[in-house]
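Dumping the structure here so I can ask a few things about it.
Note that this complex is displayed minus one protein chain, with the remaining chains in position.
To keep things simple, chains are lettered A and B as they appear, and every chain counts its residues starting from 1.
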Amino acid sequence: MTTTEKLKKILVEELNLEELTPADIDDDAPLFGEGLGLDSLDAVELVVLIQKHFGLEIKDMDEGRTAFQSVRALSAYIDGRLNG
Amino acid sequence: MPPVAITGMGCICAAGQNLGDCMTSIFSGARAPAPPVRFKSNHPIRYPVFEVPGFPEDPAMLRTSALGLHAVREALSDAGLDRQTLAPLRVGVCVGTTIGCAMSNETFCRQAHAGANPDMAPIVQIQRSNPAAVIAREFGLSGPCQTVVNACSSGTDAVAVAASWIRSGLCDVAIAGGADELARITYIGFIALMITDDSPCKPFDRNRKGLNLGEGAGMLVLESESVRARRNRKARAFVLGYGSACDAHHLTAPHPDGAGLRRAIAEGFSTAGVSASDLAFVNAHGTGTPENDKVESRVLREMLPGVPYLSTKGYTGHTLGAAGAIEAVFTAACLERGEIPGNAGFSTPDPDLIATPVREVTKVAGTIALSESLAFGGNNAALILGRGETP
Partner (left out) sequence: MIGRDSRIVIGGVGVAGGFGCGVAALEQALRGGEVRPGRMTLPMPDGPVEIPAFMSDTTPLKDFIPLRTLRRVDHFSRLALLGAHLALADAGLPEAERAGLGVVIASGHGATGITFAFQDSFINDGDICASPTHFANSVHNSAAANISILLGATGPSLTVTQFHLSVPSALLAARQWLLEGRVERVLFGAVDELSRLTGHYWHRQHAHFAGIPSPLHTGAETAVPGEGAAFLLLSRAQDADAPGYCTLDSVTVGRKLPPRPLAPPVGLLVLGADGVPETAARYAAAAAGSRIACYTPLYGSMPPGPAFDIASTALALRSGSVFATPGGSSCDFPATVVPGGTPLGPGPAGILTLDDDDGHALVMLGRIRQPA
């Protein structure tokens, strides 16, 4: 499974996006506000989920904000850190 | 609304184990947050907290309730009340807390998680530790007994509930305040929310990163005018008014315009019959989290321009359910002294915040002050206190 696929599965299952399937999520859709409609509490949950599933620590939200733009941006961030 | 007299106060927190020691300590500017001593965490970062050092554990009750009882003993003694003088009176108890009544215990949960049959002793201890009930039991009180769990505004709300009981004649004397222990579960939870500072907290400062947790209790004795006249007791302060309102916005984030806080302050003013220009100072919530301080400073600037304000959380940490009560006690004690301490942790003004707190010990003119709390779930509470009759 690619990082993108794994991420989408995590988003749907762990953030309980009830009516969505991973395939419904557009790689470039914004995660927050319009788009997936996530909020500040989801943002900190996402930090924990990335720690739990990828073993990567995001130390503060300034770092998170850039990575959390979209699924594509977050996948690139995760792959960059895992391979870096 | 008619004022309600406060005839006794007690306080325990990292700044001291009684009110006198707390005031001496915070006016000296002292503070010493350090990583927790009473529990461990496998989190890679050790976040500083404000623990009450050397406070003995009581196997009969949760630390929260023991801290509450400690402050109640001081407050009753300050009011000149003991078991005997309380016996013929209708005495109510209203205590705010957050974790003190949560029916959970980590040891129990870990054992259950591991498939064992956990020891029930911690659960029995919790069942006997409702902080208001512990106080009512200890002193054999017969009035209404209520534990308020309004997250971080609990202590402020509890004082107002008790004042309402006195005003309406439901009781002669009410013991009111808040208590909360520093607990591992809360410590981990606040770290997870990413609103905890890994250095000493810096309320309203440009470089603030979050709060430090603390623990303690603040207690006040409220008394009806008829009982007070019979006992010939002077008031140390008065509860003049109170307001509260919910943001109805988000579980953990304050309303960006501070809508609920504005309504709470407005109701506080209207019930007290005062306006912004009557205030000597504001004891702000000022947790040191980026969002809280931003919203709060904006509301203070717009509603209370020019009124000096400070957060005392730089000296106590955020004591959660106890915070509003400890800060009410500090507010009353500062009105007595006619001065407020500096806002510990503040050094660099934040260009995003349009108001700044006082930096050092500041004389204040006036007899009325506001103590405010913002809480999880969007609760906002504003308590208006007036100076008492003691010299």
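Here, contacts are C-beta pairs under 8 Å (C-beta built on N, C-alpha and C of every residue); 3 or more make two chains touch, one makes a residue touch a chain.
Not measured: the values here are computed from a predicted model.
*Asks:* Which of B:E51, B:D157, B:D172 or B:E372 touches the chain that is not shown?
*Replies:* B:D157
*Asks:* Check each of B:L89, B:I123, B:V274 or B:I354 against the chain that is not shown and name the one that touches it.
*Replies:* B:I123
*Asks:* Given that one chain is not shown, which residue among B:G16, B:P144 or B:G324 touches it?
*Replies:* Candidates B:G16, B:P144 or B:G324; residue touching the omitted chain: B:P144.
*Asks:* Which parts of chain A face the unshown chain closely enough to count as touching?
*Replies:* Within chain A, the residues that touch the unshown chain are 15-19, 41-42, 44-45, 48, 51-52, 57.
*Asks:* What does the interface between chain B and the hidden chain look like in terms of residue numbers?
*Replies:* Touch with the absent chain occurs at residues 1, 41-44, 90, 98, 101-104, 106, 109-110, 112-113, 115-117, 120, 123, 127, 130, 132-133, 136-137, 140-151, 157, 161, 164-165, 167-168, 170, 185, 188-194, 244-252, 259-260, 263, 267, 375-379.
Going forward, only the chains that are shown with their structure count from here on.
*Asks:* Chain A to chain B: how many Å between their CA centres?
*Replies:* The computed centroid separation for chain A versus chain B comes out at 37 Å.
*Asks:* Which residues of chain B touch chain A once you look at their complex with the stated criterion?
*Replies:* Residues in contact with chain A: 44, 192-194, 209, 250-253.
*Asks:* In the complex formed with chain B, which residues of chain A make contact?
*Replies:* For this pair, the touching residues of chain A are 39-41, 44, 47-48, 57, 60-61.
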